[in-house]
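Note that this complex is displayed minus one protein chain, with the remaining chains in position.
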Amino acid sequence: MNVRTDLAVELVSSKQNKNDGHDGYTCEIRETDAYKTTVITVDNETGEKAIGKPKGQYITVEMAPFGVDGEFTDGRVEAVEKELLKLIPKEGPILVVGLGNRDITADALGPLAVSKILATRHLKSEKGLLKNLREVAGIIPGVLGQTGIEVSDILKGIVEMIKPSAIITIDALAARDLDRLGCTIQITDTGVSPGSGIGNRRKTINKETMGVPVISIGVPTVIAMANITDDEKYSNLIVTPKDIDLLIERAARFISLAINKSLFRTLSTDDIIGLCG
Amino acid sequence: MNVRTDLAVELVSSKQNKNDGHDGYTCEIRETDAYKTTVITVDNETGEKAIGKPKGQYITVEMAPFGVDGEFTDGRVEAVEKELLKLIPKEGPILVVGLGNRDITADALGPLAVSKILATRHLKSEKGLLKNLREVAGIIPGVLGQTGIEVSDILKGIVEMIKPSAIITIDALAARDLDRLGCTIQITDTGVSPGSGIGNRRKTINKETMGVPVISIGVPTVIAMANITDDEKYSNLIVTPKDIDLLIERAARFISLAINKSLFRTLSTDDIIGLCG
Amino acid sequence: MNVRTDLAVELVSSKQNKNDGHDGYTCEIRETDAYKTTVITVDNETGEKAIGKPKGQYITVEMAPFGVDGEFTDGRVEAVEKELLKLIPKEGPILVVGLGNRDITADALGPLAVSKILATRHLKSEKGLLKNLREVAGIIPGVLGQTGIEVSDILKGIVEMIKPSAIITIDALAARDLDRLGCTIQITDTGVSPGSGIGNRRKTINKETMGVPVISIGVPTVIAMANITDDEKYSNLIVTPKDIDLLIERAARFISLAINKSLFRTLSTDDIIGLCG
Partner (left out) sequence: MNVRTDLAVELVSSKQNKNDGHDGYTCEIRETDAYKTTVITVDNETGEKAIGKPKGQYITVEMAPFGVDGEFTDGRVEAVEKELLKLIPKEGPILVVGLGNRDITADALGPLAVSKILATRHLKSEKGLLKNLREVAGIIPGVLGQTGIEVSDILKGIVEMIKPSAIITIDALAARDLDRLGCTIQITDTGVSPGSGIGNRRKTINKETMGVPVISIGVPTVIAMANITDDEKYSNLIVTPKDIDLLIERAARFISLAINKSLFRTLSTDDIIGLCG
């Protein structure tokens, strides 16, 4: 059966987690009480074939389900923040992109998370406290079926104009393993591949197509029925938690908090919560 | 594997559709181009054991998916209306109850449908056109986990006060067959059984507990993962269509239209759409 | 001009704040850096005529606008909690009621706030941590126009069943003074009077009609146009802040936090935020 997943970690584990770089990729695991971080590095074409994902880094942070603890005070936000800091350029404007369809619950993660990002780009010419903040812009481009325009085309126009030093995308992902829904975050510098998530996006958003580094953050919110039955006629069915509405809201809050903390190092967490909710 | 479904039609078909009344139930099928109506009548305890559902009628109308045609003009609304007219008392106030949790997409069918029912009970003492309309009240009681009160307890208080000649409940159902999501309606006079839908409701709402006839309308919106895997730890996962948000909205519109038409026979469909949206 | 307001403090101030009890009411003011508390006590019929509100206590807490500080850490939640503790019975189940129409932004305060109350009544028979929590039930009864049933009638049935030691109602209020929108809370033990808020509720919910103490919490979210123009034809217009959507969400969070803190004294604020969001 042709298993569909957006998580590199699921492709590695299905290959018994070889870690010696022999197959063109390496896999490193770090664990604390609160979370487990797996860094998969695909080094070359051999690795691309072995894993089935493009060259680059895939960092997975696994933690307690988003729905359990209200304030994420066990260090997991900081764990994600730390990984982001390694990938996000130290300087220059950042464009944060919420991928997916805001009107479909399981696909609304990106739009919802971006609505909680502190957009500051328009404030740079103003006086006062905020002028020292990093220049950040956010955009919710919608999906092809709604707009009639490829998301990558919309982004290219915006990138040319605001010339960010990097793009951060946020998206709902499809996983293969039922245990990963709602307790996993994947960060990658390889961009967003076609056909990801529950939609059917087509053109890749990555460094090659955008001209600047693309850091993609995703949370698995659904499992494609294709992973459970290979009957074509069920391709429009998905598996989700009963409390998917709550999961999406909490995951959006989590991701936006981690991004805001990594972009606005001079603000306290309380300041960020105050400004962004 | 212990298959979970709220649809009587799925329990019969799995028993090869015996139709002779020998097992304590009968099954009658009527088909047109646009829809297929199955009436299962459970006659006695033998039938209750065979089907696993209480004595009474289970009417299933199968049709084109709710998402396809905008205005339901192919006669299917009238097909459901016709079945409702057989069950709803000709006179007396009607209480329409939207079961389920408004804040969980797949469980919001009942609340959403009731919000489109034309409530008239408070208008009966007023002058003008509306005073000849049937007395109808609607209520969205919420779910036990949100309110801390059993839904049946909330309803009992309201029933005592407004003394309806019947209760109509609307609820999201769980099905077993992937093909039935979003294109099936079940109507029954047996009430709503505990544990139905995706929530975990516990006390039955039926003629015995309410003191008046209870007509229950439901649409399968999810399939319990228990029907696909019997691993206990996945009991909080469900299978839904990708476009569940649209499906719920359309099914709510469909059901409310059929109920409004059966309760307000002197109003035209256009009037009802004008008043209820 | 016949000024319409739900805030007792506005009726007193328009009478130049007489404080000697001579007119049948007294008015006491306490101020801190973060908020100002005004306690108006209407003692007798003379006071009722002077103020135009029934006998009892009206406590107003004025503070910084809800939209400004993210986490309400300046003591104002505790200020409201303190006032609630004086009015809420020490023991017995509590019924929290979210008045208003969930589908009208400016009237959704009550429903939204109740959705954040920790309902525990159904957990009392269960083992574990939660069994020592106070018995709390929540209900969102809807409005007359939607349900066809008077809210007070719905509540009476529920009160008979769960026999609370008190009812707490939450409702959006109409104010007269443009400065009070979004930065004022009124708490009263006199119940909710007919025609309050932006809806047109008719039957009073108070100790006389319910049989148990009724503590009503409200936040002014609108100003009736009748306070600005007395032209009848504009009676369906209201004045609100541009950011009314944010205001309602924040006020609901504030009120639910204050109620949860006053009802669950053994839980920390962090626990409550974790459980209720």
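As written, the chains take the letters A, B and C, and residue 1 is the first residue of each chain.
We adopt the following convention: a contact is a pair of C-beta atoms (placed from the backbone, for glycine too) under 8 Å apart; a residue touches a chain by one contact, two chains touch by 3 or more.
What you see is a predicted model; the values in this text were computed from it and never measured.
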Which residue of B:161, B:212 or B:275 touches the chain not shown here: B:275
Contact residue for the chain not shown (choose from C:161, C:212, C:239 or C:275): C:239
Which residue of C:34, C:64, C:104 or C:212 touches the chain not shown here: C:104
Per the touch definition above, residue among C:34, C:161 or C:225 touching the missing chain: C:225
Option touching the unshown chain, where A:136, A:215 or A:255 are the choices: A:136
Touch list for chain A against the chain that is not drawn: 102-103, 115, 119-123, 135-142, 144-150, 153-154, 156-158, 160-162
Chain C, residues in touch with the chain not shown (by the definition above): 103-106, 178-179, 181, 198, 225, 228-229, 233-234, 236-245
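Here is the rule we go by: only the chains that are shown with their structure count from here on.
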Copies chain B and chain C touch via same or different residues, half shared test: same
Most remote chain, CA-based centroid, reference being chain C: A
Two chains sharing the most contacts, counting C-beta pairs only: B-C
Between chain C and chain A, distance of the C-alpha-averaged centres to the nearest whole Å: 41
Whole-Å gap separating chain B and chain C, where each centre is the average of the chain's CA atoms: 36
Per-residue multi-chain contacts in chain B, two or more chains: 103
